[in-house]
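Accompanying notes for the structure given below.
Missing here: one protein chain of the complex. Every other protein chain is in place.
Right after this comes chain A.
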Amino acid sequence: MLKRVTRLVPRACQLDPGHFLHGGPQAPQSLAARLDDQVPDENPRAGSHPSEDDPVRTFNEACLMVRRPALELLRHLDDTNFAHPAVRYVLYGEKGTGKTLSLCHVVHFCAKRDWLIVHVPDAHLWVKSSRGLLRSAYSRRRFDQPVEAANWLKSFKTANERFLSQIKIQETYMWNKRESTEKGRPLGEVVEQGLTRVKNATDAVGIVLKELKSQSCSGAFRLLVAVDGVNALWGRTTLKREDKSLMAPEELALVHSLRKMVRNDWHGGAVVLALSQTGSLFTPRMACLPQELLGKEGFDALDPFVPILVSNYSPEEFESCIQYYLENSWLQHEKAHTEEGKKELLFLSDANPGQLERLCAYL
């Protein structure tokens, strides 16, 4: 779920000017595209959560607060040895502490450095309430999800335009009796095929991921796999088969290909994952640790990984957040400018970023 983007805080002198993430409404396109990805589909009945879809529209800018967990991750990414297998970083923490936005920050950082980004904004959407489920043509046991696959291909195309013509596929793929993509054609054609023939979209996604994984070792590009809500891949689904029994996630082709992608049997990039209890199915509300959310299967699949805890705001971060809101005139209540008001906000939100945002929305 997209939380309010908060202001940039120059954290000591470790930041170089490349890290300033202050984007206007026109640029950066990629960040805006990713921010839009994370918005759930416009639904007139989605009134339970107030429309916090567009900080760009409200503030005329998109800002992120630079915080310690993200900085730690960026430092690790800078020091990666691309000859070793891909390291998996898992962002975990309480609800509303900023895991998704730290992930966004990392994605932005890598995009600025021209990595190839494979970003899944919310893996929970793939295991819930899918309208068109088809039997996969490739494997009889699995199911396709054309709508989700097509959406993902669209955002992948916008995010990685340049690479689509550079990367050439290494095998011939037969879509059906009449259509096929030859070996040596650019990856863009596979993506186009998936977008035009929506029935083949899931297979197109599988092919794209497979090709990227095999070719990342060559060194032509650096690959970043960023998945939010990764506990969905090993949880339970609410999708039903024809005989009304619930499916396991392995039976979904998209989940199957993504699971292969987050294994550490490739090198030339990194894998950054964020856990999320908010959209997950059949998990207790208080669960936030990797062991609780991923379950035994998921934990063993992801083991070994680097866990990164994302916690509530420190006093300086809280102060900085309030200052940002005051500068943008988002806090309009006259008492919010006073010391009393700030103390009350701190008490009510307990320095939790998500809660503070919801409080300041109506003040």
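One rule holds in what follows: a contact is a pair of C-beta atoms (placed from the backbone, for glycine too) under 8 Å apart; a residue touches a chain by one contact, two chains touch by 3 or more; residues count from 1.
In the analysis below, contacts and distances are computed from a predicted model.
Peer 1: Can you match the unshown chain of the complex to its UniProt protein name from these: "Calcineurin B homologous protein 3", "Actin-related protein 2/3 complex subunit 5", "Small ribosomal subunit protein uS7m" or "Probable cytosolic iron-sulfur protein assembly protein CIAO1"?
Peer 2: Per the UniProt record, that chain is "Small ribosomal subunit protein uS7m".
Peer 1: Out of A:Gln166, A:Thr238, A:Gln323 or A:Thr338, which residue would touch the omitted chain in the full complex?
Peer 2: Once the missing chain is taken into account, the touching residue is A:Thr338.
Peer 1: Which positions on chain A touch the chain that was left off?
Peer 2: Contact residues on chain A toward the absent chain are 44-45, 47, 50-51, 57-60, 329, 332-336, 338, 340-341, 344, 361-363.
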